[in-house]
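Here the complex is missing one protein chain, while the rest keep their positions.
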Amino acid sequence: MTERYPLPALQELPDDIRARILEVQEKAGFVPNVFLALARRPVEWRAFFAYHDALMLKEDGSLTKGEREMIVCATSAANQCLYCVVAHGALLRIYEKKPLVADQVAVNYRKADITPRQRAMLDFALKVCLHSNEIDEGDFATLHAHGFSDEDAWDIAAITAFFGLSNRMASFSNMMPNPEFYLMGRLPKAR
Amino acid sequence: MTERYPLPALQELPDDIRARILEVQEKAGFVPNVFLALARRPVEWRAFFAYHDALMLKEDGSLTKGEREMIVCATSAANQCLYCVVAHGALLRIYEKKPLVADQVAVNYRKADITPRQRAMLDFALKVCLHSNEIDEGDFATLHAHGFSDEDAWDIAAITAFFGLSNRMASFSNMMPNPEFYLMGRLPKAR
Amino acid sequence: MTERYPLPALQELPDDIRARILEVQEKAGFVPNVFLALARRPVEWRAFFAYHDALMLKEDGSLTKGEREMIVCATSAANQCLYCVVAHGALLRIYEKKPLVADQVAVNYRKADITPRQRAMLDFALKVCLHSNEIDEGDFATLHAHGFSDEDAWDIAAITAFFGLSNRMASFSNMMPNPEFYLMGRLPKAR
Amino acid sequence: MTERYPLPALQELPDDIRARILEVQEKAGFVPNVFLALARRPVEWRAFFAYHDALMLKEDGSLTKGEREMIVCATSAANQCLYCVVAHGALLRIYEKKPLVADQVAVNYRKADITPRQRAMLDFALKVCLHSNEIDEGDFATLHAHGFSDEDAWDIAAITAFFGLSNRMASFSNMMPNPEFYLMGRLPKAR
Amino acid sequence: MTERYPLPALQELPDDIRARILEVQEKAGFVPNVFLALARRPVEWRAFFAYHDALMLKEDGSLTKGEREMIVCATSAANQCLYCVVAHGALLRIYEKKPLVADQVAVNYRKADITPRQRAMLDFALKVCLHSNEIDEGDFATLHAHGFSDEDAWDIAAITAFFGLSNRMASFSNMMPNPEFYLMGRLPKAR
Partner (left out) sequence: MTERYPLPALQELPDDIRARILEVQEKAGFVPNVFLALARRPVEWRAFFAYHDALMLKEDGSLTKGEREMIVCATSAANQCLYCVVAHGALLRIYEKKPLVADQVAVNYRKADITPRQRAMLDFALKVCLHSNEIDEGDFATLHAHGFSDEDAWDIAAITAFFGLSNRMASFSNMMPNPEFYLMGRLPKAR
């Protein structure tokens, strides 16, 4: 399917998109495919990354960046999205400085080496991912019991919902993770 | 749960958001709750509606506005999202000028009074909605056989993916459809 | 499929069946298709409506007529039966005098504007509908806690079971709801 | 749960019901529990057995009595209904004069010693039982290819639908099969 | 499929395998097909029966032989394995001296005439069978409450896991139960 929706050439992209991509490349050492794959539709690209940044780069709230990636990793695994599990698994390992945690969260988060609070966070995320129609007061009560606020609940749900969109776009369009992601954060002092 | 995430007051919102909402109110005669419900987080609001507009208001592609609402209605029903089924069911009735079609598409789209081409479109959308990991070449071949291009396939998938996000946000936060939606487009010469 | 099992002509039906149909037509202003669709097999027709009347027209028990239609609407939606959701959604709106309740119950009854007692009734109905093999003492205890008797439980289960039959007959034979049903009970002072 | 809905005493039942039950007892040597269990509500009882007889005792159509019991056995197993699998398994063995067939059909009908035509019949029945909303023209075409008419299709669907009702009533009310059923038709010259 | 993997002739088998088979034949009066069906691969045969014997013939632990067969019967029914349900249903009837229990456990173990302790044992077995990834501390606590030790839990899980292997081998290779099994243990003083 890569032939179906080929990656656009960097020089053909609008200035703002190219600038952001060059910035990412500068930082990561390569251009994650999602940046190019979605750029064939600049208007959608801008909305996608605006939404992404609103959720993943925001400063407030009690979720650490590692915890946000945990949510992405666990829910993307439930959706069997290769791109997101591999790419965000890399980020999860790096932010958490735990080389093993991404594989654990992706295969069976119930077995992962995470805190009970993080386990409750993932239980909520998986329910939003798979059975959002059944979310009820009891689910919020469990979050509260682990110290999460209603704003945190919104963050967990929104990250789950946004990456549910991302998972479907990546899987349908056959977006493949860059080879670099597979190894990132796995070596003792990597990055 | 309405108490959990109360709707913000219009006058407290940023200017750009308030302007858009007033414009919608002018046109529809009321403010659909999704505009207020998400406005408590302006940055997310802007990304959400930028994405929405990119997919639902775009001029190119072969999907009519009615067909886009069909996709929203069918996939939101699969996700059991009350807000989206009711609100977009109204739009579907209006765009298609068919007072019965929204209920048909929501309950069992296989029984709906739609064309075989639209049926193929909804089969693809439902697979993206429920089993995006299993989308394969055969699914595209079926779309092509009904005259859809690969860009149309992207539109179908992206609308499905975006409203999957919307469904999860609405259900989790208990967003309720405005009473006005339920009757819109049902009367012979409505609108 | 309408060509597969065409509706019989009224004048060709046995007297008792024609009489009942004319009575319904007199009252409703049209003949609901289920009356004609099943009449091609008079013996089955008589058993079907005898069963229907035994459950839906009975005078005793604590379930109101509106509540019985709620059960039909929610379980028929779970079975994705277009005929029953639309036809009994109309009756539900009329009996309950709530123009919005049928769509709410059909899309996601957990979000419907109903009482906690009605919510418990629908939880039980849905379990009988989808997992009758798992019904246990705990399910009855929950019903009792909301004031339902064992006879009420029987009513809920029997209505669910009977319309499960009806749903399968309607879906398999492609029975379509009359256009009149879609609008009934939606207007402020309708009917 | 037997205490919840106790079997009524034969002498307290209306004459017509008691007469039928005595007739069955005369023929079978015992009273199958379903006759007593449902008799606590005579109006429902009469509709239930009228429906049952219309489908299972009718003389026309191409389905043999053994094939009708096959449908009951396979779909009741899918619904995990102990009463119907055991009671109708007995009838299936007797009608088909095949002591092994009921267990085969109940556990995995794909492995049963039945004809390809009967296999197609059960495939259709199981789809009506579990996914009636997805029945389409292709399902009828398969039946036709095995020599079934549209009236036969109705019979298969109606038997499936009726016993779906019966399964839910038996499971919910904890109806237990009489011990006699378990052995009937298993011995070489049983009966 | 019997032609795909035909049963080997007894005289062609390695001595140790033939000796065990003759011993079983001596005891049962016939050779259960699993002994021959797997013998076409002697190394696998030896491992299979070594595992089987380790779990089903062991002397210690609190599970009776009848209870072990209950686990086999219930989980094999969940996997729809004809061979194992029929063959081990026979053993279950014989060990428990209850002619009805195997059909009850296979169709819906929640309705079977077993003790609450045995019901808890089967709940655990079914969870290992169908959702082993979700087993958690609460499942062990329930077992403990019914007097099971952690070693008993291991036995329940291992029997479930081993027969899950057996179920898949039997179903895939079309292994059919010997006719003798169907009737064993059903007659009052049978065997």
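As written, the chains take the letters A, B, C, D and E, and residue 1 is the first residue of each chain.
The rule we apply is simple: a contact is a pair of C-beta atoms (placed from the backbone, for glycine too) under 8 Å apart; a residue touches a chain by one contact, two chains touch by 3 or more.
In this text, all values refer to a predicted model and were calculated from it rather than measured experimentally.
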For the chain not depicted, the shown chains it touches: A, B, D, E
Contact residue for the chain not shown (choose from E:46, E:65, E:98 or E:117): E:46
Touch with the omitted chain, as defined above, among E:33, E:79, E:104 or E:118: E:79
Given A:33, A:104, A:133 or A:166, the one touching the chain that is not displayed: A:104
On chain E, residues whose C-beta touches the chain left out of the figure: 1, 4-5, 41, 43-44, 46-48, 50-51, 54-55, 58, 79-81, 128-129, 132-133, 135, 137, 140, 150, 153-154, 157-158, 160-162, 164-169, 171-173
Missing-partner contacts on chain B, residue numbers: 133-134, 136
Contacts of chain A with the absent chain, listed as residue ranges: 77, 80-82, 85-86, 89, 99-100, 103-104, 106-108, 111, 171, 174, 176, 179, 182-183, 186-187
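The criterion applied here is as follows: only the chains that are shown with their structure count from here on.
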Chain nearest the overall Cα centroid: C
Intercentroid distance (Cα basis), chain C paired with chain B, Å: 29
Where chain E touches two or more other chains at once, by residue number: 108
Chains that touch, pairwise: A-B, A-C, A-E, B-C, B-D, C-D, C-E, D-E
